[in-house]
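One structure is given below, encoded as structure tokens.
A protein chain is absent from this complex, but the other protein chains hold their places.
Going by the order they are written in, the chains are A and B; count residues from 1 in each one.
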Amino acid sequence: MDTELLSPMKQTLWGRLAVVNFFLGGAGAGAYLVAVSLAGFSPTPLVRLALILGPLLVLAGFLSVAVEAGRPLRGPKVLRRVETSWMSRESWAGGAFIALAALDFVAPWVGWRLAAAPVALLFVLAQGWVLSNCRGVLAWNVPILPLLFLASALVSGAGVLSLAAPFGSGDADRLPLATAALILLSGFAWVAYSLWPGNRTFRQVVGGLREDSAVLGIFVVGHLLPLALLVLGRRSPALAAAAAALAGIGVLSGQLQAKARLILKMGVLRPITIASLGVRTTAEIAHGK
Amino acid sequence: MTVERIPVYCYQCVAGPDLLKVVVRDGVAVGVEPNSDFAEIHPACGKVCVRAYGLIQKLYNPNRIKTPMRRTNPKKARTEDPGWVEISWDEALDLLTERLKGIRAKGLLDESGYPRLAATFGSGGIAPAYLGTFAAFLAAWGPVDQGIGSGQGVKCYHSEHLYGEFWHRAFTVAADVPRCDYVLSFGYNGDASGGVTGVFRHAEARVRGLTWVQVEPHLSITGAGAARWVPIRPKTDAAVLFALLHVILHETDWRRTCDIPFLESMTNSPYLVGPHGYYLRDPESGKPLVWDLDRDRPVPFDDPRLAHPALEGKFLAAGVEVGADGERWSVADSARPAFSLLLHHLLPYTPEWAEGVADVPAPTIRRMAREYLEHANVGGTTDVEGTTLPHRPVAVLLGKTVTNGWGGYECCWARTVMAALVGALEVPGGILGTTVRLNRPAVNRLDSVKPGPDGFMAQPLNPTSREKWQGQPHIRNAYRTLVPLAADSPWSAALGPAHLPWLFMDSPPEHWPAPTLPDVWIIYRTNPAISNWETGRIEAGLERFPFIAAFAYTQDETNWYADLLLPEATDLESLQLYRIGGTKYIEQYWDHTGFALRQPVTAPPFDTRDITDIATELASRCGLLKEYIGAINRGAGVGVPLRTEQYDFALDPASAPSAEVVWDRVCRAATRSLTGGLAERGVEWFKTHGAYFVPFSEKRYYLHTAMKAQGLRYELPYQERIKRMGAELANRLHERAITWWDVQLQEYQPLPAWKDFPDIWAKVAVKHGRRPEEFPLWLLTSRSMQYSWGANVSLPILADVARHVTGHFGLMLNRGTAKRLGIQDGDLVEIESATGRTRGHAILREGVRPDVAVALQQFGHWATPVARDFDMPSLNQVSAMDLDLTDATGSSADVVKVAVRRA
Partner (left out) sequence: MRWGMVIDLKRCVGCQTCTIACKQEHALPAGIVWRFVADCEVGEYPNVRRLFLPMQCMHCANPPCVPVCPTGASRQRSDGIVFVDYGQCVGCGYCALACPYRARHLIHEAQWYFPGGPTPSEAATNQPERHGVMTKCTFCLNRVDAGLAVGLKPGEDAAATPMCSVACIANAIHFGDLDDPESPVARLIKDRGAVRLLPECGTDPSVYYLTE
């Protein structure tokens, strides 16, 4: 059996600003993806809204994480290793998403919007792959991470749209329903992740998702409560807009907490182990005293 | 860019000196590297340890005392800021000279007969490698009290020093690791304390297959590399050692397993002991008698026809016994060989008995004894440089706290007897002495072997006879008066009961000179307010010293109380030649010997002065130049006389030489003396080459060769001389009605018996009105290689690397114990003893006995920059300086009974 020589240890390199990037990036790209799946690629208010909010959020995420880097002024250099680095790919995809949205803003054309969708999808998945390629961090180094990030991004996007709905996304009739579905999907994804098989340390770390604070913040506030609000909105249309907005807040807060926990608390460096190390004994043991 | 590599030596710990080069880039010292020029000569390939790499920071440390300072606040207390003001060197030396001249005017001794000038040099045996010619100044001065301690005794291998030199010229004892196969180490932590050479030898030996068994209460650095760890209750090592002897002598056929020829001819085993416990002697010659089995009668031990002396049995023999103060008994009674008494003495010490005392399982003890014998190779020989010598690849090593304080004598005795039984004493593979400090000549252990009484070596003991005993202590620690074994070499003052001056300061014992403080106390690289036991008491004492002149590196806890701070040039700033190689403390065994130079590697960054120049200046100002130069010419402090029959480099006593001139002469004299006059190298040569060596025969590691050559025996296992010495000392003290040393007098036993040593420490509580059960844990210390000798606690780079070694910076506790006490890793805990309290953060470990807590090294700083932020508890803060805890050699041990709880 492998012997643990150095205990797991929290990573300290990526902090809150990185969390902001993963959260805003997911929410921004997710919002666009949800909008176009609900409304298609014509410039409906919902799509317009998503096309403004989405890139802004992604950009804000980028700026935030750039501040955390040691040499922010060299930022553009991160585009240079698309062949191998998911961070380069994430940057390209995120950048392309912003650029396409900007083009559409200046010269609206369905082509931009069509192209923006796969780019946004790639961006969200890339964020997951960024983490799942961190071999030093057990809780991230699992193949489910991109899917988890996709689910999280979509539901966050729905949350953003729900929150913004009262401000002029008139054609968002199906949004509550979609949001509810995405909440279920996200819940399913996070539960699946929390049950993902792994070694002892992994199980321990991921087990953190079952702590009271996590259950309350992520599952109750982030999933159950929004669901309940959406059902309420459906029952009493007068409350629908407010309920949707509140549900959006709940969803976003849940995903923010989930990602923060994933990066900050569960960002634990794997223990250093060695194979085949004998434990020396004191031989004749009679130390009961 | 110019890059120079400047050779110097490091002697920041007694396990040196070692050689290094300082990399100097455009005049700035930027790095340290091994001196590979001597890779073939230095026993560890010219490498240096972690501490040496701190030297660069030591040089440029902005927290240094950068220029002399004078105290302006006359009040001395921890809470009183000294009010330092900068002064020039001229003013500083004036100030000190004025005080010194005052002493000369009043008389060198005070009303109690103690020297008015005192000087304390810290860091054990290190100081001479940095002191320049300061020792020559002291020699020129006259009587100086060099016995006001800074922790020696309680912090050293005290019993080993004194008994070790007595038995086999072993100021410290080492295993002949390269030729050894089996080591039983009782707390010997050579992988942390043995320096580069120790670590190197051990590593080579482990890979070669040496089996190392570590017996100690917490799993030390050395324990980590051992094949087995045997946890033992603190201060019970003697019990296990006695049980090992018991197993060898009573559970094996010792006639087969032991080295009988060695016992018969190289020890006092066959000496007949009479009913009074003294050797039975030939009435005419006074020589001890042995029983000749061939002729069936007693004969003097050196009878040339003696072939088979009896080791056991009872023999009816006539002779005289000579006791204390010449008391004689004519006896015609049954006498027994010393060995037979040994057998009898050890009978009760069974492994089962020891298990109850030491918590070491009896089978473990039996296994250790069995393995020891299996590896002993009795009868085997090996070749050393063409000479056949016995080969006994087994050793028992002892560590600090085992080798000092009560129980130290018993452990050292048992260990040395273990070696003697199988002939593993001073032969290849066995235990060896390293150097001599009490005997002379200091540079050659083997030459210190001279025939003495009864077939043993001559011993430079302090006399205990009515005529010659020094009844009036000549310095405040009274080593000549109280400790015969401390001898009277230049080192003896530091090896006496060095805490007595502090202890007696406010409560002088009966019939003893009134305690006085020196008019001037010069301190150098010493910080007793941190390193002594019961530091609170030291601080209280320090408040009262009238004038302290401190050679100071940074502000520290002791020079906080000083009147004058003198920043002398440190390691990489000053010039000195020092003897290197041969055999030295701990584990320095070279096949070369020579001299190495320490030199300034760059212009000094601050207003510091070379201590040689300071000494010369002081001598001139005090009007002692002639005596001072005379002392240097004789070799005082410089390691080699400047004038012999072979050469003459003597300095002119009329003019004050610069350090450069002094050391140039020393370099020339040293090389001449090394080569029998053939080679001469000046200081310039040394500055480029670093060191000069000549071969040193490995045969000189082994005292055996000298003992054999002179037909001498080891004074083992029976301690007749010790017994007599103790009885005489008792007479002397009782004649003066001194009874406060009576407990110590009990140590003088011919065959030491087990006493409940742990209980001596447990009883401290009772003395202070507390119950022993209140303090269930043993607080111990352990060596931090990174910080040992303390001179680098103010260097943050050391903290940067030391934090990776567990124990820095907190209190190590057994995890189970901590759980029971509700303590979690990192919790702040309070450590309470009957006399003090301190705090620290808990570090939970498995490799600590459940009844033990460990605080590394000695910290607890409150004035030293950087170190004062460590938050590290120190045993010294809670220990009690106490005569009850002082053994006959004048030492105690680093153990304190404590309670630990969440703060």
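Basically, a residue touches a chain if its C-beta (ideal position, glycine included) is under 8 Å from a C-beta of that chain, and two chains touch if they have at least 3 such contacts.
Owing to the predicted nature of the structure, the values given are computational and were not obtained by experimental measurement.
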Left-out chain, listing which of the shown chains it touches: A, B
Contact residue for the chain not shown (choose from B:785, B:811, B:834 or B:863): B:785
Per the touch definition above, residue among B:41, B:103, B:139 or B:196 touching the missing chain: B:196
Missing-partner contacts on chain A, residue numbers: 3-6, 9, 11, 13-14, 65, 68-72, 74-75, 77-81, 84-88, 91, 130, 133-137, 140, 267, 269-270, 272-282, 285, 287
Contact set of chain B toward the excluded chain (per top definition): 25-26, 28-34, 36, 44-45, 47-50, 53-54, 56-57, 59-63, 191-192, 196, 199-200, 202-204, 206-207, 219, 221-225, 229, 231, 605, 785-786, 796-798, 800-802, 804-806, 814-816, 845-850
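Basically, only the chains that are shown with their structure count from here on.
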Chain centre separation (chain A, chain B; CA means) in Å: 64
